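Only a single protein chain was left out; the remaining protein chains are all shown in position.
In order of appearance the chains are A and B, and numbering begins at 1 in each one.
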Amino acid sequence: MNFELLAQLTITGVVLGSFYALMGMSFGIVYQTSKIFHLANAIPFAAAGFAAVWSAETFHLPMFGAFVVGLLVAVIFGLLILVLGYFPLINRNATLLSLFLVSLGVTVAFPNLLQIVFGTQNKTLQVYGADGTLNRAFETQVYNVGFLTITQLDIIKIIVCWLVVLCVVLFVNKTRFGRSITALRTNPTMAAAVGINSKVVYIVVFAIGSLIAGMGGLFVTTEFVAYPTMALQWTLIGFIAVFFGGIGSLPGTALGGLLLGLVSSWSSVWLGVQFAPVVVFGALFIILLVRPQGLFGKAAA
Amino acid sequence: MAYYGQIAINILILLSLSVSLNLLLGYAGRVSMAQSILFGVGAFTAARLVLPKLTDTYNANVSGVGYGMGWPWWAALLGAIVVTFIAALVISLPAVRQVKGEYLILLTLAFQLGGQQVMTVWEAVTGGPFGVAGIPAIKIGSMSFSTVKADSTVRFAILMLIVTVIVIAVCWGIGESPFGRLLKTLREQESVLPSVGKSPIRPELLTFGITAGIAGGIGALFAFSQGAMTPVNFGLDLSILIVSVVVLGGVGNIFGTIVGAIILGGLDPILSNTVGADAIPWRAVIYGGALVVMMMVRPQGLIPEGAFRRFKKGKSTEEMTPAEAMESLSRVSATHEVGSAPALEVYGLKKSFGGLVAVGGASFTIAEGKITALIGPNGAGKTTIFNMITGTFKPDEGTVKLFGEDITGLSVVDIANKGIARSFQDVRICEQMTVLDNVAVAVPKQAGEGLTNLIFRPLKTRKVERATRERALECLALFGISDKANDLVGELSYGDQKLVAIARLLATDADVLLLDEPTSGVDPANVEGVMQGVRRLRDLGRTVCLVEHSVHFVQQLADRAVFLDQGIVLAEGTVDELINQQELADLYFGS
Partner (left out) sequence: MNSSDGNLLEVSDVTAGYNKRRVITGVSMNVKPGEIVGVLGHNGAGKTTLLKCIFRMLSIESGDIVFDGASIAKSSSVKTVASGMSFTPSERPIFRDLTVEQNLELGAHSVRDRQAIKDRMGEVMELFPILGERRTQLAGRFSGGQQRQLSVGMALMVQPKLMMLDEPSLGISPTVVTKTFATIRELAAEKGMSVLIVEQNVKAMTTIADRVYVLRHGEMVLEESGDAARERSEWWHLF
């Protein structure tokens, strides 16, 4: 085994795994609080990317300004789905299947709407320079450390993703509101008894989840391009990270995501990098067969 | 002409894929997001099987892989169906043991998205992003069926129509059969199946396999007709479209699916003429939006299940009186000698949950042909004991004997088949099914529940089904509700629903019936009706053991009682004997 290759693959795996962990956080916090299979988490992801590109071009915003707009749009769309799509059904005690079907409808309609409005070409994030011309917003620098290669964006990605994981975990465990999220999740009767408003908790949780999904979309847009169907595979990865890493455990989900990233990166030696989906699917398949609650999840009572 | 032929073919393909998904989603209530990729698996499998063998003198096509196994088209079709069937069984394996539907959604979603990605890069099998071309068309005699040439398009459309009719007939046949009844029960109240001695795993797996197999077969036909295809044809949007057709049309309802397919399939050419290139995304916006709106406004779909129920009522048989039903149902049990052993014996049953002792060593016997109640203060372990007898929990220690046979630790399904059936405190009745079907599903040994019988022995199946329905009617007649046999259970009062649940128990033919709080949730006016129903069970010679918290009701209902506290039996006897013991009263009401 070529040590240099292994080391490089590990770096790639960590970068990938960090992004998986980010997407896992996004879906995880929404799913474990509300139990809704929120496939429509893909919408804030894509919306952020498109909003950033569009606002940079239209309003001559600098890159960070475009990011802010993107994140705002992501949160707004996520909350719209919750309030207009899910709440009416929850009020009627609808089944989780009905909620999923609403999510499905939104998930198929939105990217196609994007395609109608923005066309099918890939959208590069471009900002106006001092000379008034549109240039690509971010050109990543490549660093070579000995035999290893890593890009500037990779480093930023790792830092941001784990910062987000840390923030979310700290928020849930250390803040008063975060504790009310845990309260609602672990003991809904008692939560109602002390007056916790589940709708308010859902709104905050969805806002956080959509914000993080938006960050994911911005990463992909900045590093590559934005395109209508950009969100689904990453949204799915988020789901897999949760079910693989551990339902009901946010740190478990993050670690699960990291593990998935590493495993799929290492496996590219034998399978070729394009077959990474097979590895991820295989890992999920095995875990669900052997330990359905996930690697770090708690067994059902 | 060929233009309309192509439109018809597209609609028919969508229809076939949807009707088959309806079997899984509509009847069994399981969501699969992989119908599109399975369609593709069938297509590529058939393509590789049917393409001619590579010989020295045959040059491979420039685009994609141009050679294969050289099989005749019908063999390739069969091969495609088999491969897709097996693939589906494999994917769904982890999900099948989980009650939560999300596992199947996740697995099929991952398979759909990941599978399409793999197809796009797996050049050896699928030709990568360029796909496969040069697939020979179906040739019967001198006629070829494909959409490549204008004149054969219409021919293929007719072929596709015949295939679709066959698919509809097959799915309808399966859905409306006793097997289909199992699926519907699976959808509505999964836990009921093991409690009447039938495992839910095989039906679920088989159904997913069939749904996939049909999709694979249609995929093969698609490949033959097109002559060429790429992985792009088999994306997630198509899976969602198929789900939409089923849901919008009305889940569990083939006619609704047909209407849904025609509407959504027909949207494509209409939109092409109005918005041109954006037709596909516009259609997606429409059916995505329609899904959302439907769930809000009319979740049962355009044509809800059971809409044609009134037309299916059939001949009205003379209704049996309870007395006649009693005559018909009385019998001496053939599985054991009368009076050879107590109906149920429990020795030293123990169960702890994480350090907390729920049952600390319970021993008692239940006499045959009587109504015995388990009573005791809260936390006495009554329900846990019930659960250990029926196999829901495995005892930590102790034995359970049914007419002298040791049944400790057996599975729920096995115990039910040995002759113990239980009802549930929360009734667990299938609201979207008829009263008759609810009871009929419990009748044991139905030929029609096995697919082999359905296919190869239709006459026997029909005969057995007639007998099953008669038996179910008898059970209903005993409780005086046979006139409601064709009503949807959801329309009945709660008291009547409880009676249906008891009739369901009776239909299992079990000798020992365990009733979990039979009167709970029944409003005061209907309680006596339920209690009468329970007494009729005993009058039939069945052994009844029940858990009932109201001593007042137990006094009216039970012949004997077993007093439990903290999971230990303190006394056995008639109810009056027990309530006259001061120590028991002190225990029950505190001292």
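Quick notes
Definition applied: a residue touches a chain if its C-beta (ideal position, glycine included) is under 8 Å from a C-beta of that chain, and two chains touch if they have at least 3 such contacts.
Fair warning: this is a prediction, and the values are worked out from it, not measured in the lab.
Checked against the full complex, the candidates B:Pro72, B:Pro129, B:Gly348 or B:Gly521 give a single residue touching the omitted chain, namely B:Gly521. Note that of A:Lys35, A:Arg179 or A:Arg291, the residue touching the chain absent from this view is A:Arg179. Interface residues of chain A with the unshown chain, by the touch rule above, are 176, 179-180, 182-183, 186-187, 189-190, 192-197.
Residues of chain B in contact with the chain left out of this view: 377-379, 426-427, 493-494, 497, 517, 519-524, 527, 549-553, 555, 579, 585, 588-591.
Heads up, the rule we're going with is that only the chains that are shown with their structure count from here on.
Computed from the mean C-alpha positions, the centre of chain A lies at a distance of 34 Å from the centre of chain B. If you check the complex, the residues on chain B that touch chain A are 29, 31, 91, 93-95, 97-98, 101-103, 105-107, 109-111, 113-115, 117-118, 121-122, 236-237, 240-241, 243-244, 247, 278, 280-282, 284-285, 287-292, 295-296, 299.
Contact residues of chain A toward chain B in the complex are 37, 39, 85, 88-89, 94, 96-98, 100-102, 104-113, 115-116, 232-233, 236, 239-240, 243, 272, 274-275, 277-278, 280-281, 284-285, 288-289, 292.
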